[in-house]
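Just below is one structure, and these are the notes that go with it.
Of the protein chains in this complex, one is absent; all others appear in place.
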Amino acid sequence: MTTTTAMLETYPKPIDLDRRLLAAAIDALTECAETCTSCADACLSEDMVADLTKCIGTNLDCADICGAAARVLSRYSGFDATITGTLLQACIAACSACGDECSRHASMHEHCRICAESCRACLRACQDLLATMS
Amino acid sequence: MTTTTAMLETYPKPIDLDRRLLAAAIDALTECAETCTSCADACLSEDMVADLTKCIGTNLDCADICGAAARVLSRYSGFDATITGTLLQACIAACSACGDECSRHASMHEHCRICAESCRACLRACQDLLATMS
Amino acid sequence: MTTTTAMLETYPKPIDLDRRLLAAAIDALTECAETCTSCADACLSEDMVADLTKCIGTNLDCADICGAAARVLSRYSGFDATITGTLLQACIAACSACGDECSRHASMHEHCRICAESCRACLRACQDLLATMS
Partner (left out) sequence: MTTTTAMLETYPKPIDLDRRLLAAAIDALTECAETCTSCADACLSEDMVADLTKCIGTNLDCADICGAAARVLSRYSGFDATITGTLLQACIAACSACGDECSRHASMHEHCRICAESCRACLRACQDLLATMS
């Protein structure tokens, strides 16, 4: 059991979302934000950085969006389906773009391969949570 | 001319967005994020904090989403219309909810009145930019 | 092996820090930021929120500082011992204050108990990493 799940179980009010899917989404978003931040920096350290600028930019966008979404999803008290739904759509768009871009470099750069996997796992977790909200 | 506009003018590549509306959106998002952070803390300091918990939660969500969007909009190199469009939709949802909630307390709390104005100005700046993207 | 460790192993340049302690600090900071965000929201949802405002404020500060530090530590390319050292000092100060405040409420609120533990684990991980830098 992750700390996210443990914290969810202590929440003093009802939560209008599937707690398992919510915890999975928060953990996937947190990991994706961290992996994208690392991948951007690893790309920046490659000799062929000039070929990786699009990857760096997409990594940084994905890190910012997923990081903000992890925080918003961790606040069940102010849950608003419109805010959460549109934000999950932005995460799905960012993870899809970043996963595609990173996978283009996956055969040359192991950090891009891991990051592409992290983006796709996050995309699925966001889609699974979003599917329960409509 | 704000520093945001000055920085936009030094950008070495073409930008596929109206630079004036882009700078206005970045500045409005940055100000809204800052104002929402302050308003949450001012609400937390009120004797009647128990009546302001929804306002605090919405303020924190709006601050996180607008802060992330200001960063993403400041990265023209990785511009992706789907990411930017969905993120602006999330900002519009957050600013709308936070503007409404803050305006409910505006007659009692001057910080909520200023914050509601900031949210609405940000909402309009996001809508104006989004309108040029479709 | 966490994703943080896997990403560190793919980094294309030397890293002037103990990789095991660095990965442990990044993971502890990321978890602490997430737990503090959740604890602030759980406190906000308690009927006795008026007694928890100091805890909420300290949680929010700790979340912001640890979140920023996790990102900075994930960028080995721009490693600067002065920046990293002072930032770790700020994390230690925030985790110490937040751990103390949360432990005051730990017997009444399980989320505060878990958060106090998370802050203390993070404090130790930051101290361990800082000790290798001097």
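By written order: A, B and C. Residues from 1 in each chain.
What we mean here is this: a contact is a pair of C-beta atoms (placed from the backbone, for glycine too) under 8 Å apart; a residue touches a chain by one contact, two chains touch by 3 or more.
Worth saying up front: this structure is predicted, and the values here are computed from it rather than measured.
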Per the touch definition above, residue among C:M7, C:I26, C:L87 or C:L129 touching the missing chain:
C:L87
By the contact criterion defined above, which parts of chain A meet the unshown chain? Give residue numbers in ascending order.
40-41, 44-45, 47, 49-50, 53, 56-57, 60
Using the touch rule from the top, list residues of chain B that touch the missing partner.
3-4, 6-8, 10-13, 26, 30-31, 34-35, 37-39, 41-42, 44-47, 63, 67, 70-71, 74-78, 109-111, 114-115, 118
Interface residues of chain C toward the undisplayed chain are 53-54, 56-58, 60-61, 64-65, 67-68, 71-72, 75, 77-78, 80, 82-83, 85-87, 89-90, 92-94, 97
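One rule holds for everything that comes next: only the chains that are shown with their structure count from here on.
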Which chain has the mean of its C-alpha atoms lying nearest to the mean of all protein C-alpha atoms shown?
A
Taking the mean of the C-alpha atoms as each chain's centre, how many Å separate chain A from chain C?
19
Using the average of all C-alpha atoms in each chain as its centre, how far is it in Å between chain B and chain C?
27
Among all residues of chain A, which ones touch two or more of the remaining chains?
67, 71, 75, 77-78
